[in-house]
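With one protein chain held back, the other chains of the complex are shown just where they sit.
Naming follows writing order (A, B and C), and every chain is counted from residue 1.
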Amino acid sequence: MFYREAGDFKTTYAADSQTFPIKFDRFRYYAVSFVAFLIIPFVINDYWVNAIFLPFLIYSIAAIGLNILVGYCGQVSLGTGGFMAVGAYGCYKLMTAFPEVSIFFHVLLAGGITSIVCVLFGLPSLRIKGFYLAVATLAAQFFLVWLFNRVPWFYNYSASGQINAPERTVFGIEVTGPNTEAWATYLFCLVFLTICALIARNLTRGTQGRTWMAIRDMDIAAEIIGVNPLKAKISAFAVSGFFVGVSGALFFSVYLGAVEVGEVFGINKSFLVLFMIIIGGLGSIFGSFAGAAFLVLLPVLLKNVLVGMLGWPTDLAAHLEFLIIGGLIITFLIAEPHGLAQLWRVAKEKLRLWPFPH
Amino acid sequence: MVQSSQATGGLASIPALLQRNADQHGAKAAYREKEFGIWQTWTWADTEKEIEALALGLINLGVAEGDFVAIIGRNRPYFYWSMVAVQSVGAVPVPLYHDSAADEMAYVLGHCGAQYAIVEDQEQVDKVIEVQDQLHQFTHMIYIDPRGLRKYDHHQLHQFSHIQDQGRAARDEWITDLKERRSKLTYDSTCVMLYTSGTTGKPKGVVLSNRNIIESAKNACEFDKLNAGEEILAYLPMAWVGDFIFSIGQAYWTGFCVNCPESPETMMTDLREIGPTYYFAPPRVFETQLTNVMIRMEDAGGFKRKMFHHFMDHAKKVGGDILDGKPVGLMDRLKYSLGNALVYGPLKDTLGFGRVRVGYTAGEAIGPEIFEFYRSLGINLKQLYGQTEASVFITVQPDGEVRADTVGVPAPDVEIRIADDGEIFYRSPGVFVEYFNNPDSTASTKDAEGWVATGDAGFFEEDSGHLRIIDRAKDVGKMADGSMFAPKYVENKLKFYPDILEVVLFGNGQDRCVAFINIDLTAVGNWAERNNIAYASYQELAGHPKVLDTIQNHVETVNKSVARDPMLSGCQVHRFLVLHKELDADDGEMTRTRKVRRVIVADKFKDLVDALYDGAPTVSTTTEVTYEDGRKGSISATLELRDAKVVAVTHQQVAAE
Amino acid sequence: MSDQLVFAMEVFLNGLMAGVLYALVALGFVLIYKASGIFNYAQGVMALFSALTLVGIMEGQVPFAHVINATFGTDLHHFGWHVPGFVAILLTMAVMVLLAICVQKFVFRHLVGQEPIILFMATIGLAYFLEGVGDLMWGSEIKKLDVGLPQGINLMIDETTFGWFGYGFFIDNLDIVATIIAALLVTALVIFSQYTKQGRAMRAVADDHQAALSVGISLNFIWVMVWSVAGFVALVAGIMWGTKSGVQFSLSLIALKALPVLMLGGFTSIPGAIVGGLIIGVGEKLFEFAIGPMVGGATENWFAYVLALIFLVFRPQGLFGEKIIERV
Partner (left out) sequence: MNDMTHDSYTTEDGRTIGGVVMEMKNITLRFGGVVAIENISFDIREGEIRAIIGPNGAGKSSMLNVISGFYVPQEGDVFYKGQKRPPMRPYQVAQQGIARTFQNIALFEGMSVLDNVMTGRLRQMKSGLLAQALWKGKAEAEEVANREAVERIIDFLEIQHIRKTPVSRLPYGLKKRVELARALAAEPSILLLDEPMAGMNVEEKEDMSRFILDVNDEFGTTIALIEHDMGVVMDLSDRVVVMDYGKKIGDGTPDEVRNNQAVIDAYLGVAHD
């Protein structure tokens, strides 16, 4: 309906395989990034940043990471929480060990570390498939959480067993610590999200992505036509791990500032991120964003309605939240097993063919 | 016709225009072809090099000035280059219909004595080889797609790219010759020879000079203000004069870009991708497209369908006027622009007409509804009247004066006069040189002053000065009672129904008219599905009583409207039948441009005509058919003959006096 | 005989008994997975839910009291009656059957033919849902559950073992009872699935849905039944753990404990579940006993998983699963 594609033709393969081949989509994308980078920073305040934007940005990174593993490569993982913890603690150790280095690199390095850990726990995927693998990744979840709980070195022997993010700056602007500016933290995370999204897109639209999807769709056939399963799966774990690690690092250093591993990076975190990509849509970058947005906004919404308007006690609201999220997930899976991304795709197709039905 | 090439700034030939474009628009796209998934593009500079290489290659191969070079294939840049390359070396390009059977080709190749042929692929090569023994003068053949040809004897068979390579290699040897030959080309040297698939008898080779082509192209471009920015999609047969004028004449004159689709199946998607700004199609294409639109909208949800029809009605009301710049109420304009956002815009876009500035339809009369439909969407679709002998343009509709029932005013530099018997004559710079090797028919068509008989009957409307075509002059006859018999007039009225594809009306010299009818398989088939009527074949569907009923209704409504016209009220259809097979070019019942050869049809189906007149309720017949692969077969059927109500004509006598 | 060894023996016994409970929960998974290919993550929450319900019924709580109070400003707590444990258990069982029917009717009937991962996600959704419902219905505070099971140290064992080794094993009566009940239940289930008509039908469904349908087995019925059985297992497990450590959220985590058991035993093998359960139970207790102190303890949290993981790398099809021959 809004699409005008006549005359929008491609004369090079580069143009044909670009991220947004359709002009209209491309412009929409420019518009969104314009708003995200040049408008929002000037209008947001602490509440919006902490309640919505930071969690959304950071979970999006995690969701993209997990989506690469689950949605693109078909390796189900329930260890996301644990891997985020690795990112967080990795970042913490780096921040405290090399205060002079920019936090930017700490976060990146934390991602790197996580991807190594992720690969270690991914190795069994060569032998184990499906649910067995899913459960196996729980090993990572519990072991890692236990590790950060029990080995004092990781939390620098602090009495509380917590880790607290010291103040760090980028270009002299504080992005971690108690007194940060809303826009600063927002932009800091936004930059990471943008980088991650671009990387993910590039990987998934090219050879690597096809290799992953081949493994996902039919691993045996894939191997017979020349896909090296080891390389494919390991690379998926590595990339996924990197993203998840980065998100974990940001989650701790920028968003929370202080973390007690058990409650922040527990099994529920793993499921939360998994829900995000299921609801958003497996095998879709857009889906990762949509899912993250959905599950970040929903609780905020519920809280505002129940506590704010109906004046319920918060604990009840929390229970109801559980109930509703659970219900929603089920309804979603029944209505559209392929998630928001699929709805989006269908809608887009309809708009492109408008006024024709097909 | 004492114009000289001064009028066109010394650009006396297509190759000359090529040189100019290469200089002026060097970096601008000249040709695009969807191949290997993207639009491969050649700028004018590239084109100039490609053509030069080919030309040199041709000289190298021994092509001499005045030789005839046949060109057989679907629209591809290579063939357009070939045409110009052939011209550059002083030879004459002769494009053929690539879907015509071997023996048809044999005739044309033999008639013009072609020594060379540039063809597309194995299929065409095989066809030519099959008839080669009938062609004594034929020597070399050049093919573009090497697939499956490697094992052929290559003594006289060459790959296009190799010829070009040889040309490049031999540049030093031949470039001077090429330049010399090019410079010899004048405004009166032959530009191209096109064979008209005459509705009767063997095709005739129409010789068109550079003057004909360039002058007509130039005039037409100025008439519609075409410029180098236009995009066109070349998909109509290359052997047809229209394609030559648009894709060569106008393209070279203005320097706009010619786009070639990837394959017939992808034609529609390619059309949408390119979104031409200047578009030409025969009525048939618009008809089928409209039918598809309606069919597709049938499947749409209730709301959408309502919205669609609601706004289409509004468009019918004001769309045309808005396009013609006539005054329209503000509210209507607003509603129209809303409709444009919701329906017209998207629809045009999905159909690929999103960017069309000027669109033409010609060759046959187009149904008013169809015509209005496209115009009401805001597509500037116009009609023109022309023929090969005139290098297309005889009359055209100027913007703002567009109507379904006329073909517009005389094109620039065209003089027209109507003979007493109503036949239309014209004279223009576009008038052809001669019919090749056929002085008699040349003389019979074109007189000493250069007036050419169109063979069509028509008249100018006093008020508007627009030309109206009644019918082909030779088809116009007299009924037994002396009243006028103009089959086309009635046939068109019937053909405007989406479920009627072809009609052949008989009645010359008879006391009443009868008709053969072909149903449109797409439309009727779809209708059948919706009313779950099962059918196995065209024949079965055509014989279905329900179908016959609908057709009968159409016939009777048409009879009513025919009766209203005093001159032609005698032409009402008294009896009709729905043919058991589609009229087909392969069976010689139609021309390659899908015009009915009524004489041939008449005697091929003589038994049916007789049956229609002797009043039998049914008739059994057997007909020979030709399959795509050339095999012959025969189908037999028993057809039901229907009587159609006719309106008793009272004032007819009055009209006659 | 060295003390270490004696302690080890005690630990071993405790492990064995924990293992039986694991096996019990694992069975719940296996049953559903066998019959419907659904990996029911909600098993644990079902245990929690059943336990909550049980307590609620016994103490005559008003369901959704908090919600009602919060919305209408009323102040409801209890109906003021107490239901004897036995009856309460029956009622709770009824609730679980009802739940099974709803789950089948509202969730899985609409997900027939979806990929396993989707079904799995659905059960996670179900888990969240049930947890929410449970808490809203009965409140989330930790509750004591006492259906009259014996508790406290078993003196007889204490004395006898003391007589033998000069050290009395500390074995909780509850554990013994639990073990016995679990053992009985396990046997019952095995017998049920092997020898009863429904059981055979269930296995038939597991092997081949179409075939099952063609011989006139109602999938719907089977699935409801399976979910009910799973509900029953959950209830029993709920009672055991509830009595032991109070009814609270952590109850739902014991389900996760059953996962490594499944990996060891194989998702489809009942004996696998049993043996796996025992191995895990014993294994993690012994590991904690032997290694735990050196690495800071609480190794139960992950030992089971890591063990299963390592095990699987060498035998992907699990203990009792047959070798997978890949075809193209």
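The criterion applied here is as follows: contacts are C-beta pairs under 8 Å (C-beta built on N, C-alpha and C of every residue); 3 or more make two chains touch, one makes a residue touch a chain.
Quick caveat, the model's predicted, so the values are computed rather than measured.
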Options B:Gly10, B:Gly37 or B:Gly62, residue touching the unrepresented chain: B:Gly37
Which residue of B:Asp99, B:Asp126 or B:Glu262 touches the chain not shown here: B:Glu262
Selected residue (touches chain absent from view) among A:Ala221, A:Ala258 or A:Val346: A:Ala221
Missing-partner contacts on chain A, residue numbers: 12-14, 16-17, 199, 202-203, 206-208, 210-211, 213-214, 216-218, 220-229, 235, 238-239, 283
Interface residues of chain B (partner: the chain not displayed): 35-37, 147-148, 150-151, 262-263, 265-266, 269
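By our rule, only the chains that are shown with their structure count from here on.
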Overall pattern in which the protein chains touch one another (line/ring/star/complete/other): line
By number of C-beta contact pairs, the top two chains: A-C
Computed distance of Cα centres, chain C from chain A, in Å: 32
Chain A and chain B: spacing of chain centres that average the CA atoms, whole Å: 58
Residues within chain B bordering two or more other chains: none
Touching residues on chain A, where the partner in the complex is chain C: 76, 123-124, 127-132, 134-136, 138-139, 141-143, 145-146, 149-151, 220-221, 224, 267, 271, 274-275, 278, 310-313, 315-316, 319-330, 333-334, 337
Chain A - residues contacting chain B, complex: 1, 3-13, 15-16, 352-358
Contact footprint of chain A on chain C as seen in their complex: 39, 66-67, 70-71, 106-107, 110-111, 114-118, 120-122, 124-133, 135-136, 140, 256, 259-260, 262-263, 267, 295-299, 301-302, 305-306, 308-309, 312-314, 316, 318, 326, 328
